[in-house]
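Note that one protein chain of the assembly has been removed; the remaining protein chains are unaltered in position.
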Amino acid sequence: MTKPDNFHPFDGDHLREECGVFGIQGTTDASAHTVLGLHAPQHRGQEAAGIVSSDGNVFHTKKVLGHVADNFTSQSVIDSLEGDAAIGHVRYSTTGATELQNCQPLFAEFASGGFAVAHNGNLTNAQHLRRQLVSQGSIFQSTTDTEVIIHLIATSHFRTLMDRLVDALRQVEGAYSLIALTREGLIGVRDPLGVRPLVLGQLDGAYILCSETCALDIIGADYVRDVEAGEVVVVTRDGKLESFKPFKPKAARPCLFEHVYFARPDSLVDGLSVYDVRKRIGAELAIEAPADVDLVIPVPDSGTPAAIGFSNQSGIPFELGIIRNHYVGRTFIEPTDQIRHFGVKLKHNANRWHIQGKKIVLVDDSIVRGTTSQKIVAMMREAGAAEVHMRIASPPMAHSCFYGVDTPERDKLLAARMDVDAMNDHIGTDSLAFVSIAGLYRAAGQSEGRDPARPAFCDACLTGDYPTFLTDQASTDDRESQLTLISAASGDA
Amino acid sequence: MTKPDNFHPFDGDHLREECGVFGIQGTTDASAHTVLGLHAPQHRGQEAAGIVSSDGNVFHTKKVLGHVADNFTSQSVIDSLEGDAAIGHVRYSTTGATELQNCQPLFAEFASGGFAVAHNGNLTNAQHLRRQLVSQGSIFQSTTDTEVIIHLIATSHFRTLMDRLVDALRQVEGAYSLIALTREGLIGVRDPLGVRPLVLGQLDGAYILCSETCALDIIGADYVRDVEAGEVVVVTRDGKLESFKPFKPKAARPCLFEHVYFARPDSLVDGLSVYDVRKRIGAELAIEAPADVDLVIPVPDSGTPAAIGFSNQSGIPFELGIIRNHYVGRTFIEPTDQIRHFGVKLKHNANRWHIQGKKIVLVDDSIVRGTTSQKIVAMMREAGAAEVHMRIASPPMAHSCFYGVDTPERDKLLAARMDVDAMNDHIGTDSLAFVSIAGLYRAAGQSEGRDPARPAFCDACLTGDYPTFLTDQASTDDRESQLTLISAASGDA
Amino acid sequence: MTKPDNFHPFDGDHLREECGVFGIQGTTDASAHTVLGLHAPQHRGQEAAGIVSSDGNVFHTKKVLGHVADNFTSQSVIDSLEGDAAIGHVRYSTTGATELQNCQPLFAEFASGGFAVAHNGNLTNAQHLRRQLVSQGSIFQSTTDTEVIIHLIATSHFRTLMDRLVDALRQVEGAYSLIALTREGLIGVRDPLGVRPLVLGQLDGAYILCSETCALDIIGADYVRDVEAGEVVVVTRDGKLESFKPFKPKAARPCLFEHVYFARPDSLVDGLSVYDVRKRIGAELAIEAPADVDLVIPVPDSGTPAAIGFSNQSGIPFELGIIRNHYVGRTFIEPTDQIRHFGVKLKHNANRWHIQGKKIVLVDDSIVRGTTSQKIVAMMREAGAAEVHMRIASPPMAHSCFYGVDTPERDKLLAARMDVDAMNDHIGTDSLAFVSIAGLYRAAGQSEGRDPARPAFCDACLTGDYPTFLTDQASTDDRESQLTLISAASGDA
Partner (left out) sequence: MTKPDNFHPFDGDHLREECGVFGIQGTTDASAHTVLGLHAPQHRGQEAAGIVSSDGNVFHTKKVLGHVADNFTSQSVIDSLEGDAAIGHVRYSTTGATELQNCQPLFAEFASGGFAVAHNGNLTNAQHLRRQLVSQGSIFQSTTDTEVIIHLIATSHFRTLMDRLVDALRQVEGAYSLIALTREGLIGVRDPLGVRPLVLGQLDGAYILCSETCALDIIGADYVRDVEAGEVVVVTRDGKLESFKPFKPKAARPCLFEHVYFARPDSLVDGLSVYDVRKRIGAELAIEAPADVDLVIPVPDSGTPAAIGFSNQSGIPFELGIIRNHYVGRTFIEPTDQIRHFGVKLKHNANRWHIQGKKIVLVDDSIVRGTTSQKIVAMMREAGAAEVHMRIASPPMAHSCFYGVDTPERDKLLAARMDVDAMNDHIGTDSLAFVSIAGLYRAAGQSEGRDPARPAFCDACLTGDYPTFLTDQASTDDRESQLTLISAASGDA
């Protein structure tokens, strides 16, 4: 399996979006477009990929552990995925086991015909529902939360597939952007809070549903709009677009970290240019936490837009102080201690002949465990930097995400273990600062900052304010206090 | 075989340095360091890799078609390459066939013991010498020019290995930076013109020879100095460094394109920071060919330093207008027409939400065939740019290189086929300009520009002024005029 | 995937047993023994293999498309299959698609715990039951008939696993020898007619269930007895053997073709040495259809015992007239016409220097399509045989098997298309004869021959007398006449 190089230098110390989805209905090249479209969201998941295609009657499936680019681009594979509709999924496992049966799209043969589904997000009551279903005779083939939805549909007492789907979704909690392929056509669903993104595009009469607009660009499609929180859209086999909202309305709480890190800078997410938001975060940082330095240096690649914003705001020159080795490829299936040690330098190197003797500020998007911030600071000092300051384009992250992002255990999060001064010592910087939550909200278009009664985003990883029940996390006792917290925080009460 | 993404978006339209070398003598971790060191110069060659290690008596070899990172990083491989010395080579084939027997280091068992050699550069009389050797009973195992050197050594009438080596090198023409591993130790040679780079480093008593300083950084070694043109250095098995100059002295002519494109920006080449030279080229461009635009946009990644220099000089903001997809991996072993079409968008995408309606200038390092400049200009226009200008950080390239760089046939070079105005039309830019040869020399530290009688660099690809004989290219008639040209140009007469 | 050479020279023209099973309970080396044990029944299925191991609580699974020997013999695989019990399965797909999800053992997580099952045989009402189960909300993960059993257990209204299993099996028709691994221990079931074999063995306190005794030999275990038709045996986790018979008793009808071809000659099947039965068939043939020839030549390898029996009875010397090429390995993934033509000769060659000018009789076990009998007769004539006679150790096969054997469509069976004289002409023999059904029964220990009212074996492929309903084959109209036929034939009325 090819392991690509990453946006961020240090794999082990960054959040990972678990999944990306792409679907299209109404073109003879459905699977070819899906293969292309899945290239865009591979930053959202690269350990497994799958595509299901259909002409409405027959469904074709190919799923692999590995990359879209390595497994789906031959003509024979594309030809085998026949049909005028297709959905695809790329996945980043949170668990150790990325087994093939856990790869998506999941497929089931219902009495009413075939049904394939791809899911971005995570359910917070999947374990609970699964136990119920198994006790009633359902047999699970995977350990994914998504399969719960399929069994809820199969055993629903409603008659039509759409009624069964809604019946199923009303029972689940958590975050989900779903695309499904059925006999009737392509279905897209975004959960009532709209935690994970989902956009609608169009190309010569065909409709596309996908995680980010950059996937539309890759196939030359037009962006139509974002699917709304709590909305179900259906693209029928005869090309009509239908929309309805079967859930109890709630104020949307899309993930704020999409803007900070997950989404690609060339995407538009919920109406905002990701690149521009990141530049504005950098500008906010330059105002909130200026640095008296010679050079602004991005931690490549995700820190670059914020670094440009910081440089523009501060007037301090932007320079490439860290050079990526683009050719690392898959490294170190069986790393030796000797070599693991050099991991940072293999992927990146200080541009020592330019920075020696200079005072620098490093701009990065976030700190998770802090392990690699330490290394990169040390690398800059070894290369001769006179002072090393660091500015972070997000507030301290002190809480786990349960909505489809791979966060470490809470006690591994640096910000859960210490305050900013302690972090500064730990990482070895001359100064360390994070953008404020207010500054981040401003950069994301909320000029008033964060309204605690009605926050515009899910920012649970930064604030601990979880917008849904966490049934599988909670014991009975916890549950009650959690209920209170949620009511207060989401303003639903 | 993993095919990594590249510095430049469009593989087919860029020069490729053929080779990178690395060698170390005097440490118990010789092969581990060589594996690490070969990660750095993979931008110099990524289709094949090889390492030979030795304790002076026994030699161990591993060569593969593929990447160092994919094939040399397991403990078992490193353990199998025993010894306190090792040399390695990464290679970018110029010919279609990247067969294993053409991979380096080449190895021969002489009567005097084992001899391994790795070569960066290209000989210009290899065919001529090969015919002579074969007619005398030598049997070649590869089609490489490097093997000529080995047979010249094997059949030399001199007695010691060092005398035989010098005897052999006196017969060859062209460019070569060699590292060799023998019973006596590690040898480094740079041809009399010093066309290809070679640097000397040191780590805890061990000596290193390698193509670029970034390979020293990766193992934490200190840069000592560049090997000089025409110099032979020997690191003996007991750790002494010897140096001599057995060739007739000439004025050095190191390759100018190392500074423009080949070398990594974090390297120091012949005393100059590559990154700083590139920034200065951008500044020269901004002076020579200003652009009335809103944004300066680098063509990633090799255009970035020049774009920063252009932005700083002009005061026009530097912005990421093109976003790389870092996850492309190996693409399209069997590409379909459908998909090949999307090659540019798979690897890069316009940051459309930021650039639409803006006047932009794209900064790139060079134009070879021009095919992909066309595509990238079209991509920016589709994304809504109001005007698209282009500035190139090298003069028009109208001549082939015969010194170890993979250039297309001359009639494929855009600058050999048309002038700048025609190129502007062809590529579809609103304006197009190249840095002047004088500006380029100034950026490379020659404040007077280029002295035609004694140019400081090999710039044959830009000027047609080849500093050596081209025996294998020339017919007898050509030869004479060529001689005149060389005498005149190099000032040796 | 490695494709081994086969018992019979001509893959396309022979029946194939679909499956072989092996299970063991009560030893620390359960998976190692299962790997060994599955080597024996690979003549029963070689396209896929799987093992599930367990300590009663945790279940470990590995399934592959390919051979046991190629995929299960490394220490790491064996170590990963932990537990004191294991079951395994090798499979020869009857359908084109040998997909991994169709490989066995199948596994399900019931509310009562894990359940793995491996099945030899074929159900004749699986499609019918599947439709019912899907309409009630069951989701199938494979296209195998075996999965029906699992869903019947999951949705059974009985309480204990054993009651649920019996409830499920009472609903299925057809042939099944099952082994299952549960929290309680190892379970073995043989269907009420005992169509497919299943034997019980013992090794140092551990119990083994497997298809043939040759698998017991391979691990050094003792043969205890055959599991009886309609018997359920349970080896509990504390080592006790329990047995019960939950089905309505019927006269057993084990498959007669196990003795003719499927079973290995070193196995004991239902009390009979397969090798001795085959020799006796050869002797019956020599009596029923003598041949005036110089040499008796086996068609290797399955015709050899019958040829020895024929030689002993007739006094005509047994000679190797056909030599196998043991080194063919996997042949011709992409065969050319040119080469396919030579298929027979690649695998076998006439021993021409010995047979030329001789009159010979070829002894083979059966004729399916007849295509390769033609080729082998032609090969012997080309090699110079004076006369070529053929004797077949089974009666003409004119009916398909629906009990787990891969037979071609009926109209492809040579004996369904023509009588013996026409077959003689078609194949090109000087004479052709088949053993009589009476002779075959005598050789199999039924000294009176076949009792039509109460035949001792399932011989449906030879007689058309199917001992069970064929629900999935039958329309309603057919069903009734079928019922009559079955009642008459099986004597159950």
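Going by the order they are written in, the chains are A, B and C; count residues from 1 in each one.
Note that in this section contacts are C-beta pairs under 8 Å (C-beta built on N, C-alpha and C of every residue); 3 or more make two chains touch, one makes a residue touch a chain.
What you see is a predicted model, and the numbers here were worked out from it, not measured in a lab.
Novice: What are the shown chains in contact with the chain that isn't displayed?
Specialist: Those shown chains that the absent chain touches are B, C.
Novice: Return the single residue from B:H89, B:H151 or B:R442 that touches the missing chain.
Specialist: Here the residue in touch with the unshown chain is B:H151.
Novice: Please identify which residue in C:D29, C:E82 or C:D163 touches the non-displayed chain.
Specialist: Per the contact definition at the top, the residue touching the missing chain is C:D29.
Novice: Sort through C:G56, C:G113, C:P246 or C:P265 and give me the one touching the missing partner chain.
Specialist: C:P265
Novice: Of the residues listed, B:S74, B:S138, B:Q171 or B:S436, which one is in contact with the missing chain?
Specialist: B:S138
Novice: Which residues does subunit B use to touch the chain missing from this display?
Specialist: Touching the chain left out of view, subunit B contributes residues 100-101, 108-111, 134-135, 137-141, 150-151, 154-155.
Novice: Hey, which subunit C residues sit against the chain that's not shown?
Specialist: 2, 4-7, 29, 32, 35-36, 39-40, 42-43, 46, 67, 69-70, 73-76, 78, 214, 217-220, 264-268, 273-276, 301, 304-305, 308, 312, 317-320, 323-336, 338-339, 342, 345-346, 349-354
Just so it is clear, only the chains that are shown with their structure count from here on.
Novice: Ignoring subunit A and leaving every other chain in place, which groups of chains are still linked through touching?
Specialist: Contact components excluding subunit A, positions unchanged: B | C.
Novice: Nearest whole angstrom, what separates the Cα centre of subunit B from the Cα centre of subunit C?
Specialist: Once rounded, the distance between the two centres reads 64 Å.
Novice: At least two partner chains per residue is the criterion; list those residues in subunit A.
Specialist: none
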